[in-house]
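Yeah, one chain of the complex is gone here, protein chain that is, but the others are all in their spots.
For clarity, chains are labelled A, B and C in written order, and residue numbers in each chain start from 1.
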Amino acid sequence: MATEPTTTPQTLTSELALQMYEQMRRIRSFEERVNDLYRSAKMPGLAHLYIGEEAVAVGVCSALHRDDYITSTHRGHGHCLAKGASIERMFCELLGKEAGYCHGKGGSMHIADHEHGNLGANAIVGGSTGIATGAAFSAKSRRTGQVAVCFFGEGALGQGVLYEVMNMASLWQLPVIYVCEQNFYNEYTHYSETTAGEVAARPAAFGIPEEEVDGQDVRAVFDAACRAVERARSGGGPAFLTCATYRFHGHHVGDIDRGYYRSKDEEEQWRRRDPVEILAAWLVDRGIADRSKLERVDENLAAEIAAAADAALEAPYPDPREVNEHVYA
Amino acid sequence: MATEPTTTPQTLTSELALQMYEQMRRIRSFEERVNDLYRSAKMPGLAHLYIGEEAVAVGVCSALHRDDYITSTHRGHGHCLAKGASIERMFCELLGKEAGYCHGKGGSMHIADHEHGNLGANAIVGGSTGIATGAAFSAKSRRTGQVAVCFFGEGALGQGVLYEVMNMASLWQLPVIYVCEQNFYNEYTHYSETTAGEVAARPAAFGIPEEEVDGQDVRAVFDAACRAVERARSGGGPAFLTCATYRFHGHHVGDIDRGYYRSKDEEEQWRRRDPVEILAAWLVDRGIADRSKLERVDENLAAEIAAAADAALEAPYPDPREVNEHVYA
Amino acid sequence: MSTPSTRALPKQHEGTREISLAQAVNEALAEELRRDPMVFVVGEDVAEAGTPFKVLSGLVEEFGPERVLDAPISEAGITGLGLGAAMTGMRPVVDIMFGDFVTLVMDQLANQAAKVHYMSGGNLRAPLTVRTTLGATRRSAAQHSQSLHAWLAHVPGLKVAVPATPYDAKGLLKTAIRDDNPVVVFEDKMMYSTKGLVPNEEYTLPLGSAEVKREGEDVTLVATSSMVYVALDAAAELERAGISAEVVDPRTLVPLDRATIVGSVQKTGRAIVVDEGHRSYGASAELAALIAEDAFWHLDAPVRRAAALDVPVPFSPVLEDETVPTAESVFELAKALVGKP
Partner (left out) sequence: MSTPSTRALPKQHEGTREISLAQAVNEALAEELRRDPMVFVVGEDVAEAGTPFKVLSGLVEEFGPERVLDAPISEAGITGLGLGAAMTGMRPVVDIMFGDFVTLVMDQLANQAAKVHYMSGGNLRAPLTVRTTLGATRRSAAQHSQSLHAWLAHVPGLKVAVPATPYDAKGLLKTAIRDDNPVVVFEDKMMYSTKGLVPNEEYTLPLGSAEVKREGEDVTLVATSSMVYVALDAAAELERAGISAEVVDPRTLVPLDRATIVGSVQKTGRAIVVDEGHRSYGASAELAALIAEDAFWHLDAPVRRAAALDVPVPFSPVLEDETVPTAESVFELAKALVGKP
C-alpha cells in the first residue's frame, strides 16, 4: 500500500507523490460513495465526510511507519484509509456488517484498525488526545521508536483535556504530533466565535513547537510532518501542526442547507483549492504523470470502490447474539 | 473594615497602607491560631495555611468593592478574611460550629461569605474557575459593574477547565481576573515537574493580558490588581496576574517534615521575604507608622483573635438534625 | 386512554393543541426567556443552528445572541460558567448536546452545583438548569447513545427530570428553570418529533409528581422517558392478552414520587421497571429496590427490570436493537410475571 512505508521517507520521490495522489483519490471516491449510500438510505446513522481535507491525512500518514500510531475523530475515514485500511472492511463497518473492522460494533465514528496502528476514531471531541499522548508515552517507555499522531479538528481546542495532555507531552518529551485540522467550523459555528487568541499560541503555551501548514497542499503537509516525526522519533519531543483546510461537504451527510452558517461564495473559493487537483497539477507540471495516467488511476479506483461497496452491501450482518461479546476482554 | 472600600482606590494612601498591614497581620495571627488549634487536636480535619502569602489576598482584595466577587481555594482563609469576613464566624466554621459561615457544613475548604461576595473556597483544584468566570458573565449581563476574581494556585494550571473558561472569558470579554498564586509547589511536588513552558504563556494563548507580580510586596500586588480591575470594570475584559509567593508552612497543618520535597535553605530564603515585614519596613521607612504603632496594631489583633477563638471554642455545634437541611433550596 | 401508537397522550384540558416534544421544549424556553430577563441559554450550536436537533430554532432571533449563546466545545467550562451565573442571580439553561457528554461535566454538576447550597449552609444557591439527552436506537453508536440519568440521580443536591410527553417536557422544564436548585433534564432524542397535546394557556408542572399514564389492575409498569411509550404499547398488547397493566411515569427521578409508584404496586401486586439506562446499578435498580422494600407485603411476584443490556451501545442496527427494552420484551416479561400462559 502506498501508505505503508517501512521507513520514514525524507524526500518526496515521484513514486511517493503518485502514491499520495492515489491515496487522496481513494479517500475522495470512497467518501463520495459513502455520501451516495447515505442519500439512498442504505447506510445507518450518519457520517462526517472528509472530502476536501484529504491532503492532511495523506500528507501526515505518508510520513509514518506502519506501526506508528494515530488517533482519529468523528471525521475519520480519511485518517483510516491514509494509514492503510482496506476499503471493503471500512464499507462493511459503515454498514454495520460482521466483516467490518469492528464487526459492526463501531461504525463510522469508531473505526479502529489496530493492524495499522489506528487506535480508533472517536466521537468525543478531543476524546482521543489522551490516548494518543499515552501511546506516545508507551512508545517512549518501550523504546520502540514509534511516534503517535493525534488528529483533531480545531473544535477540540475547546476541550480542556487537550491542554492537560499537551502539558505532559512537553514535560516528558513524548513523541506525539498533534495535528489540528483547521477547517474553520465547529459543526455550524465559525471557529472565530469559539476560539480566542491565536491557535499557534495554544501549543506554544506548553513549549510545544508549532507550525502552520497549507492543508490543501499535500507536499507541504508531508514536509512539515516529516520534520515533526523525525524530531519526535529522535527524542526531540512533541510537535503541533495546524493544517488550514476545508470540508467541502456539510458537517455530516445530512447537513445540506448550509447557507445560514457559511456562504456559497466561501465554499466555492475553497473548492478552487482542491487538494487532489493541486497535487494533480503539480504532477503534470513536473512531468511525473500526464492527465491520462491520472485518469487511469481514477478509473481503477472507481472500479475498486464499486466492487468493495457492492461486496459490503452483500455482506452479512453480525449474529444478534454477538451483542454480548467483547464487553470484556 | 479595611477591606471594604466602596470605590476602587487608585492610589495607595497612608490610611490604606495601614489597613493593609492590619489585614495581613490579621490573617497571619488567625492562621497561627488555626495551627495551634490543630496541633492541640481541637480542630477537626485539616487546614491549609496561607501564612507567607498574605500580600496576594490583601493586595488584590483591597482593589475590590464589597460586592465584587471572589472565588477561593483549599488555601482560602486569607482570601476570605481579606474580602471582609468576620474572624469569629470563620473560627466557628473551622470548628464545625453552628455559628460558622456555613453552619459548620463547609469547614475550612468550603467557607463562603456571600455577604462579601465570596462565592466560596473550593476543594477541587481549579474547581472554582468556572464559577468565577460565570460570576463575571453574570456581572456583565446584569450590567452591575462588578468584577470577579478567581484565586488559584499554580497547580490549577494542570486542570483543563481553566483553559476552557479563559477562552470564554476572552471571547466574551468578561470582567474576571485570574490570580495565580505561584507558590512553586503542588502539594509535595515542585511546579517545574508539573508545568511545561512559561506560566505567562498560558493566558497569552487565549489573548488574556498577563502580568507577573512580586507576591510578597502588597503594594505591587495592589497596583497590578487596580489596573486589572479597572480595565475589567470598564469593559476591557479579563486579566491574569501571576503572583510569586511562598507558603511558609506545610501543604496542610500536618505537613511537618518537608525535607524530602523542599530545602530548609529555600524556606529560610523566602521567610526573609515576609510580606508583613516588607510592608512594615516600608511603613516605617516612609514615616507612616513607627514600630510601636505597628506593635499596638499587632496587640489589638492578638486580643481580637484570642477572643474570637475562645468564643468559637465555646460555641455550640449544630443540632445533628440539621444534617438534612440545605440539601435543596 | 389513547392508543399509544400515536405517541400522543391527550390531557383533559380545555383548549389544547398538539405539538412535538421539540416544540414543547422550545416553547418552554421561549416563555421563560420572555418572562425573566435573568434566563439565558448557553451551549454548542444553540443559536443560529438551533442545536443539531433543531430544538432551539428561532430563539436567537427573538432573544438575541446575548441570551442565546453559541459556546466553544467546552462542556465543563460552559457548565461551570452557568453555575457561576446561577450563583449570582441568573437562571442559566446549559445545553449539553448529547447525554453522553455529561461525563465531561460531572465535576461541575456533582462536586460544584449540587453541593453549593449545602456547603454554604444555605447561603448560596444554584438555580441552574441543564438540558441534555438520553436514548439509543439512533445508530449513533457507543458514545452518542447512552442514558446516564442514574449517575445524576445519585447525587444529592441535584434534581433530575425525565419527561416523556410534550406536556410533561414543557411543564417540567419551565419549573426546572424557576427552581432554585440545579436540575438536569433528560430528553430522549428519539422523542423530539413525538407529538402530544398541551394546553393553550401557560402552565407548569411540579417536580416530584408521578403520573399514572394508564390505569390497570394486574401489573404495574413503572417506565421512564421514552420507555413510557414502550410500556404503553406493551400494555395495549397485554390488554389483548387479557392482562390489565397500569403504567406509572415518575416524570422526575429526584424528587421521586414514591407514594404514587408504591401505591400502584400495592394495588396490582406486581411490578416491572422499564428504563433505558443500563440495567446494572441503573435507575431501574433504585425503582425496583424501592418497590421491593415498600410494597413488599403486597407483592405477588418479584419485581422485574427491563433495562438496557449491560453492553456499550453497538452501531450495527441488528445489534443495537437487541440492547433496549421493547414493547415485545416488556409484554413477555409481564405475561410471565402475571403467570398467564
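General observations
Just so it is clear, a contact is a pair of C-beta atoms (placed from the backbone, for glycine too) under 8 Å apart; a residue touches a chain by one contact, two chains touch by 3 or more.
Not measured: the values here are computed from a predicted model.
Shown chains touched by the hidden chain across the complete assembly: A, B, C.
Only one of the listed residues, A:46, A:165 or A:280, touches the absent chain: A:165. Contact with the chain not shown here comes from a single listed residue; of C:56, C:176 or C:253, that residue is C:253.
Touch with the chain that is not drawn comes from one residue among C:43, C:92, C:277 or C:325, which is C:277.
The chain not shown here is touched by just one of C:16, C:57 or C:103, and that residue is C:103.
Only one residue from A:44, A:59, A:76 or A:134 touches the chain missing from this view: A:134.
Considering C:60, C:78, C:153 or C:247, the position touching the chain not shown turns out to be C:153 (whole complex).
Seen from subunit C, the chain kept out of the figure touches residues 100-104, 106-107, 110-111, 114-115, 118-119, 141-143, 148, 150-151, 153-157, 253-254, 256, 277-278, 280-286, 288-290, 292-294, 296-297, 299, 301-305, 309-312, 314. Annotation for subunit A: contacts to the undisplayed chain at residues 69, 71, 100-106, 110, 112, 114, 119-120, 122, 124, 127-139, 141-142, 148, 160-161, 164-165, 167-168, 171, 325-329. Mapped onto subunit B, the interface with the missing chain covers residues 44-46, 93, 96-97, 102-110, 122-127, 155-160, 186-189, 193-195, 260-261, 317-318, 320, 322-324, 327.
By our rule, only the chains that are shown with their structure count from here on.
Distances between chain centres, each the mean of the C-alpha atoms, put A farthest from subunit B.
If you average the Cα atoms of subunit A and of subunit B, the two centres end up 47 Å apart. With centres defined as mean CA coordinates, subunit C is found 41 Å away from subunit B. Chain geometry summary: the mean Cα position of subunit A and that of subunit C are 37 Å apart. Shown for subunit C are the residues in touch with two or more other chains, namely 71-72, 74, 76-77.
Each of the following residues of subunit B touches two or more other chains: 160-161, 164, 167-168, 171.
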